[in-house]
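Here the complex is missing a single protein chain, while all its other protein chains stay put.
Residue numbering begins at 1 within each chain, and the chains themselves are lettered A and B in the order written.
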Amino acid sequence: MIYSIPFYTVIILILVGMYAMIFRRNLIKMAIGLTIVESAVNLFLVTLGYREGGVAPIYTNLPSGIKIPEGMVLPVPQALTLTSIVIGVAILALMLSLSIMIYRHYGTLDSKKVRRLKE
Amino acid sequence: MNTDWLLQHSPALIIALPLLAAFLMPVVDRISRKARNVFAIIVLIVEEILVLFLAYDVFGGNPHIYTMGAANPLTTVPAQAAVPIRIVLEVDAMGIFMAMISATVCLAAGIYSLAFIEEEKGKGKYYTLLLLILVGMLGMELTGDMFNLFVFLEVLTIACTALIAYRSNTGDAVEGAFKFLIISSIAALFVLFAIALLYAQYDLLNMAALASAIQYSNLDKIALVLLVAAFAMKCGSVPMHFWTPDAYSVAPASITAILVAASQASLYALFRVCFSLYGVTLNLSTIGGALIIFGLLSMFVGVTMALPQKDIKRLMAYHAISQTGYMLLGVGVGLYLLAKPEFSTYGIKAMEGGIFHIINHAMYKGLLFLTSGAIFYRLKTRNLNEMGGLGHSMKWTAIFFIIGALAIAGIPPFNGFASKLLIYEAAYKVSPILSIIAMLVSILTLASFVKVFHSAFMGPKIYDVEEVPKSMLAGMAVLTFVIILFGLFPGWVVGNIVHPAAQALADQAAYIQAVIGG
Partner (left out) sequence: MTPVVRTIAALIFPFIIIFSFYVIMHGHLTPGGGFQGGAIGASAIVMLIVAYGARNVKKKAKEESLSIFESIGGLVFVIVGIIGFVAASSFLYNFLVGEPLFGTIPPFGSNPGILNSGGILPILNIAVGMKVIGGLASVVLVMALAGGDEE
């Protein structure tokens, strides 16, 4: 089923991202893993709103012959995705800034060596 | 500007006011140091008054509904649609109860911060972020919309992370913040995924509408597991507790007090999902049992890990985990017993205990963290072995510490006793072993705080220090006042505040009715 492929992709991406976050020791790679998981969730949301042969839900210069609203994809999941992308940018910026500061204090990005707090 | 108008719009105003103040802060910060401090405190006080004003009406039996952007804020379902499509704020007794906690703790921490962070850099940003934390907490507690919950959760996460790393000149602070951020963002992605699963099936985001449409399919159960796991992670329950001591110990003490309230906002979201979204029709004993196990593990692991700690804030952080266990135990027992009709009165009682413990814990643990901050302010150390004899010079701090310690250990004249007694009583109905473990943990807590008191305040005078500045004492006094008030009149508090909140949480039908029924 060709329409199931996005869902399988979501599963694979989540597994890849989780692998990076759990088994990689580099803080930057952990941030990348988090971004991959986030993209997977975003892809999931967008896929939910897709309709076969649907166009973007925008009235400006809408091609003629499109039924309203049956011919359009769902707008709400796209709005949700956009919000989650915005939040993702903020989280990523924060995480990278913290990584920079960690590198400055510890001289390494290896999570095994960044553990001054463990007693 | 009459009171009815203000009351009607106060749910939106409660969230918008600190947001407005947070964005104004960089501008006010340019004027002068004094203007910034006065502005921050005035906003926090106005916020507290607004919350109490709304709370007075909500506890009088009127849950408030507010629809953003509608021609009439009370019409949740537009004329052309069959379901709520706008963002709806739903303020019932439980939500406003949590909002009272958040506003009070933020007020105390804000007053405390005036002197506490005086020597640090970036104070304007500090207050901006403090107000944003308040926005995040209040938003989570007042909203009636799943996606809005997620957004405010992320606002809370980002603001908390930035403030945990506030003392970024030390590596520890950044490390704690990074751990907190990783755990929080994974939890938030779980929440988003669960929301997507729910949206895929019902095309709904409004909690009340979802609750009335939910079919308990397998996907719903997966979503429930994701939501419970995510919020349990965020509220610092065992087995995902390891970020708590790290983040709590490195943040400035005033922020740690707020972080306690922030984890409780997640706890609230957990309860809201279990009770209002999934409701009593699901097999409750299973979720109740899971919460009881989480609770027992948190209580026991938290307190045993606390005993050997040398760092005063780390020790208190482990106690925070253990106290979160009490709340989970109380509400878990409540869920478990509500599923059995013959025990339902005890079920409500257990939930009252758990919910009462939330407010008590926010107050006394906030107070304890503030006292630890006072010690840090004078000695610049968190290590218990380097302290001693502070009782001679810091009398007020010592008194506040004793009150907090007695309250957390559940000694009668203070508020911790009242809520713990309710939990013991109800847990006994499930199994006497639960009550015994809970009491044992309580005794261990007392032992641990006796140790702290002895090593910090007793003994010969070592350090020649003064009492901390007045504004810090005032911040602690706010929380002490609430502790003593609740300790002296537990019956009134349970009857008028906690019982409506527990009832609002347990009564799913009323929650749905408020949004889509009327």
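The rule is simple: a contact is a pair of C-beta atoms (placed from the backbone, for glycine too) under 8 Å apart; a residue touches a chain by one contact, two chains touch by 3 or more.
A quick note: this is a predicted structure, and the numbers were derived from the prediction, not measured.
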May I ask which residue of B:12, B:219 or B:510 touches the chain that does not appear here? B:12
Residue by residue, what part of chain B touches the chain that was omitted? 9, 12-13, 16, 19-20, 22-27, 30, 66-73
Of the residues in chain A, which ones touch the absent chain? 56, 58-64, 66, 68, 82, 85-86, 89, 93, 96-97, 100-101, 104
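Just so we're on the same page, only the chains that are shown with their structure count from here on.
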Report the inter-chain centroid distance for chain A and chain B in whole angstrom, where each centroid is the mean of the CA atoms. 29
Within the complex, which stretch of chain A touches chain B? 21, 27, 30, 34, 37-38, 41, 44-45, 48, 76-77, 80, 83-84, 87, 90-91, 94-95, 98-99, 101-102, 105-106, 114-117
Show which residues of chain B lie in contact with chain A when the two form their complex. 147, 150-151, 154, 157-158, 161-162, 165, 168, 170-172, 174-178, 181-182, 185-186, 188-189, 192-193, 195-196, 199-200, 205, 245-246, 249-250
